[in-house]
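Here the complex is missing a single protein chain, while all its other protein chains stay put.
Read from first to last, the chains carry the letters A, B and C; within each, the first residue is number 1.
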Amino acid sequence: MIIVMKSAATADDIQYVIKKINDLGLQAHLSTGVERTIIGVVGDERLINKDQLSLLPRVENVIPILKPYKLANRDFHPADSIINVDGVPVGGKAIVVMAGPCTVENEDQLIQSAEIVKKAGVKILRGGAYKPRTSPYTFQGMGEQGLKILAKAKQQTGLRIVTEVMDAAEADLVAEYSDLLQVGARNMQNTKLLRALSKIRKPILLKRGFAATLSEFLMSAEYLLSGGNDQVILCERGIRTFVEYTRNTLDLNIVPAIKQLSHLPIIVDPSHGTGRYDFIIPMSRAAIAAGADGLIVEMHPNPEEAISDGEQSLKPEKLVQLMSEIGLIAKAVDRTIL
Amino acid sequence: MIIVMKSAATADDIQYVIKKINDLGLQAHLSTGVERTIIGVVGDERLINKDQLSLLPRVENVIPILKPYKLANRDFHPADSIINVDGVPVGGKAIVVMAGPCTVENEDQLIQSAEIVKKAGVKILRGGAYKPRTSPYTFQGMGEQGLKILAKAKQQTGLRIVTEVMDAAEADLVAEYSDLLQVGARNMQNTKLLRALSKIRKPILLKRGFAATLSEFLMSAEYLLSGGNDQVILCERGIRTFVEYTRNTLDLNIVPAIKQLSHLPIIVDPSHGTGRYDFIIPMSRAAIAAGADGLIVEMHPNPEEAISDGEQSLKPEKLVQLMSEIGLIAKAVDRTIL
Amino acid sequence: MIIVMKSAATADDIQYVIKKINDLGLQAHLSTGVERTIIGVVGDERLINKDQLSLLPRVENVIPILKPYKLANRDFHPADSIINVDGVPVGGKAIVVMAGPCTVENEDQLIQSAEIVKKAGVKILRGGAYKPRTSPYTFQGMGEQGLKILAKAKQQTGLRIVTEVMDAAEADLVAEYSDLLQVGARNMQNTKLLRALSKIRKPILLKRGFAATLSEFLMSAEYLLSGGNDQVILCERGIRTFVEYTRNTLDLNIVPAIKQLSHLPIIVDPSHGTGRYDFIIPMSRAAIAAGADGLIVEMHPNPEEAISDGEQSLKPEKLVQLMSEIGLIAKAVDRTIL
Partner (left out) sequence: MIIVMKSAATADDIQYVIKKINDLGLQAHLSTGVERTIIGVVGDERLINKDQLSLLPRVENVIPILKPYKLANRDFHPADSIINVDGVPVGGKAIVVMAGPCTVENEDQLIQSAEIVKKAGVKILRGGAYKPRTSPYTFQGMGEQGLKILAKAKQQTGLRIVTEVMDAAEADLVAEYSDLLQVGARNMQNTKLLRALSKIRKPILLKRGFAATLSEFLMSAEYLLSGGNDQVILCERGIRTFVEYTRNTLDLNIVPAIKQLSHLPIIVDPSHGTGRYDFIIPMSRAAIAAGADGLIVEMHPNPEEAISDGEQSLKPEKLVQLMSEIGLIAKAVDRTIL
C-alpha cells in the first residue's frame, strides 16, 4: 500500500500517518519526492481498512499494491485447476461444451433436448428450474419438479446436469439433483448464496455479473474458495455497455486476463453474451480461439416455441454445426473437444 | 407491439405472422411501406413472448410499444404515492433525510450516531446489520445483534430505522426490528428476496442496481407491488461508468424521469453516488434541486475509525451543514425539510 | 511514480530498474515489502514515458503519482480563474446563462431568438453556423453566412456570441465573428484544432467528450493553456452510458471534482445532458445547486419547426421559467445570476 501525501503536507502530517501505520502493526517507508512525499506500507495490506489511512489529514490518495484475492490468485497456485463435474474435467486440455434450453418447460421438451445435445457430442446438459426473470409476470421456472426432470434426463442419457440456484435456502435441494450449480450473473454478489454454496460438495459455475470488474469477479470466487469449496468454474457472459446491436458486449479480453491472474478455468456463454442466435457460432469460435476452457450455449428443439430466450437459442442443426466448427478451432489452438 | 418485416418478406411470410398473432388471441394490423411492411399488434402485448414473433421467418425486428410495468406506472396511478414509514411520510411536499453509519459496529457507536443525527434534525436512522461486502475477509455485519441495537436506538431517540435485508429467509426477522427495509443495489434483481418482501407489512427502500436501466428498476418495484406490498421508495445511488474520479456516477437524470413515469417516491444516496465525503453536500443540494423526495447519507461519529465506507461518510458537523444547505434548496423548490 | 515488482523479481531485476531510472536522470527509492518490492521514482515523472519502465523484466505495474496536467491544476494556481467574454465574466460569483437555438437557420429565426433570450435576461447567445452532424444527409450549417447573422444579432442586441468551430482552418474566421469559441464534444481531442485555438485571442468553451475521463478533459484544456490561451471555460454535457431514457447521462459529480482539481470555471449543458426538453429545468437547477458557474441551454422560438435538436430545446416561455427557478437556487447557494 502506497500513501501519497498532498503537496501541502507538513512534517507533522507525515509523522501522524507513520504513527497510524505503526499502530496497525505495520511498518512505514518514507520516500520524499520533489512535489509529493509518498509512504510505503510494509506488511499484509489486505488486513487494513484503506479508509482509515485515506482520511488522515493531508493524505491525497492511498493506492493498494496487492491483489485483494488470495486463493483465486495464480501467484499462490501456479498450476491450472481442473474441476471435476461428476467425472467430466473442466479446465484441462479438452474443451467442454454445456448446452440445453434456457428453461425446463416440461419433460418432453427436456428429454428431447437432452437427446439432441447428446447426439451433437455435448457432455453437460443445461436447463433452468429456477429462473431469475426481470418481470414478475413471466414464467419463473418449474422449481423442484424441473430439477426432477433434469435428474431423469441424466439417468436416461448419462449427461451431467448444470442448473441455476438462486437462493441460499435452496442450495442443498439443487445440489441433490445436479452436478454443477450455476450462480447467475444477477447473484454474483449475493454473498448469502455464495456462503451457502461454499459448504456444498458440488462444483460451482460462477457467472460474471454484467457490470462486475475482474477483481469483483474473483472476489466472489474467493467467497467460495475461502468457505471451503475449491471447485469453481468461472463464466464470462457479456457486460453491459452503451452498445445497441447486442444484448450484452461479450468481453473476451477477460479470458487471457483470467488465465494470467488466476488458476481457475473460464468458460464463455455466447448466448447471453450476444443475445442473438445468429452470432453464437462466430463468437463461440472466437471464445475458443481466445483460450476459453469451454462454452455454455442455449439450444432449444424449437426456438420459436421457447418460453424464454428463444432469440438467443440455437436450433438443433446449428448445435451440430457449432460442434464441428469449434472442433477445427480447438485443433488450431492445440486443444481437443471433450 | 410492432413487427417490422425484412425487405425480402413475401406475402406468405406476412400471412404467417398474422396467423401467429391471431393464434395468440390478438389482432394484426397491416401497414405496407415503400421499403418495409410493418404489422401492428392490437391487444395486451405484455402477455406475449416477444421471441415467439421475432423468430418467425423474415421478421426483422419486434418493437414493444407499452411499458412492461403496470402497477408502478403513473399512467394507471396519476397521483404521487406517499409512503408511511411508521408515521414519517416519504413522497409528499416535505423532504426526508435518512442518515447514520454504514455499519452498526457496536452499541456505543450506534447510539452516539443516533443522537448526532437526531440533533441535526434527521428523522430516520440508517445502519447496516447485514453487510454485502465485496471481500469475504472483511466484516460482514453484526447480524441480529445489530438489529437489536438499532431497535434500542429507536427506543431511546424516536428515530425510525432503515436497515438492509439480504436474504429471503431473514425478511421477517429484519422486519421485526426495523421500520423500512432496504434492498441493496446488488440485490435489486434478487427475485426470491423481492417476493419475500412483497409479503411483509413494512415499507421497502429499493436501491437501483449499479447497472440497472430505469425499466429494470421499475420492474423490480413491480415484483413488490404485484406481490401485495405497495409501500415502495426508490433510491438512486449511482451507476457504473468509465468515470475514474468517483466511485459511481450519480445519475440525477433519473429523478425527473421517475417523476414522469411512476408515482413512487425517489430519494438519492450521495454517499454511494460519489464515494467521496467532500462531494456529498454539493450533490445533496443537486439531488433536492432535481426534485428528489429525500436523501440517505452516511454519517459516522469518527469516519477515520469506521469499519467501512469511512471515505464516503460525513463528520457530525458536516451533517449539520448539509441539513442547513438543503433547507435553503428545499425552500427554493417550494418544499420543506421534514 | 511507483514501480511495483513481480513477486518473482530478483535482486538483479531490481538493480536493472534502478539503473534505468538513473539513466533517465531521476532517483530511485527502494521499499522492500513482504510480498512485493516497490521502487519510488523521485523527480518530475511527467517527463518519463511510463512504458519504458513497465516493460522492464519482472515489473508488474507502474503507478503515476502526479496529475498529468499542470497549468489546469489548482495546485499551481489556487485562485479561481475568471474568464472574460467581451466584458461578461464567467467563473465569478455571478452565474452566466448562454441560450439560443442549436442551429442558425436564417436571419429571422436568429434575430427573433436573440430578442427572446435577451428579454429573458440571458447575456450570451448561442447558435451553430458549423454543425457536426451524425448523418451526411442532414443540414450541416450555414457556414460563414451564419456567422454574419450571429454578428448582426450582437449588433442589434448587445448579446455576446458563442458558436462552434470545427476545423483548425476556420479558427480565425469564427474568432472574427464571435466572442466565445466552442469546441464540441466530438472535437475535444482534435489536437490540431486545439493547437490552432491556443493561438487565438478569444476565450474557448471546451465541451467534454462524451466518453472523456476528467483527466483527458483537463489535458485537452492543457493543450489550450500550454499553447498560450488561458481563457478556457469547461462544459459538462453528459456522458455515454448504458442508460436508455436520456440521450446522455449528465455527470454532475464532475462539477465538485473540477472545482477541487482545477481553477477553470465549469458550466453545464442540460440540453445535451438529457436530450429532453422537459428535463432541462430540473437539471439546470441541479447543476447550479452542485456548484456550476453557468449553463448553456438550447431555446427555439418554435421547437416543432427546428432543423435540429428540437426535442431538447426550450420554448420561449420555458426559458423565462428557467431563469426564474435558477435565480432562486443561485440565491440558496449564495450566488447571483448575471
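In the analysis below, contacts are C-beta pairs under 8 Å (C-beta built on N, C-alpha and C of every residue); 3 or more make two chains touch, one makes a residue touch a chain.
Just so you know, these numbers come straight off a predicted model, no measurement behind them.
S.K.: Tell me which of A:M219, A:L234 or A:V255 is the one touching the absent chain.
M.R.: If we include the chain that is not displayed, A:V255 is the one touching it.
S.K.: Out of A:L53, A:V90, A:M283 or A:V297, which residue would touch the omitted chain in the full complex?
M.R.: A:M283
S.K.: For the chain not shown, which residue from C:K19, C:K93, C:K119 or C:R133 touches it across the whole complex?
M.R.: Checking the options C:K19, C:K93, C:K119 or C:R133, the one contacting the hidden chain is C:R133.
S.K.: Please pick, from A:A8, A:L47 or A:V243, the residue that touches the omitted chain in the full complex.
M.R.: In the complete complex, the chain left out is touched by residue A:V243.
S.K.: Against the chain that's been left off, what residues of chain A make contact? List them.
M.R.: Spelled out for chain A, the touching residues are 211, 213-215, 239, 241-246, 249-257, 260-261, 273-274, 278-279, 282-283, 285-291, 325, 328-329, 331-333.
S.K.: List every residue of chain C that touches the chain not included in the displayed model.
M.R.: 46, 49-52, 54-56, 68, 132-138, 140, 166-169, 186-187, 189-192, 194, 210-211, 216, 219, 222-223, 226-227, 240, 277, 303-311
S.K.: For the chain that got dropped from the picture, name the residues of chain B it touches.
M.R.: Listed in rising order, the touching residues are 2, 4, 7, 29, 31-36, 38, 40-44, 63, 65-66, 75, 240-242.
Just so we're on the same page, only the chains that are shown with their structure count from here on.
S.K.: As a quick test, compute the distance in whole Å between the mean CA positions of chain A and chain B.
M.R.: Result: the chain centres lie 26 Å from each other.
S.K.: Report, in whole Å, the distance between the mean C-alpha point of chain B and the mean C-alpha point of chain C.
M.R.: Those two chain centres are 31 Å apart.
S.K.: Using Cα averages as centroids, what's the distance between chain A and chain C in whole Å?
M.R.: 38
S.K.: Multi-chain contacts only, two chains or more: what residues does chain C have there?
M.R.: In chain C, residues 241-242 touch at least two other chains, as defined above.
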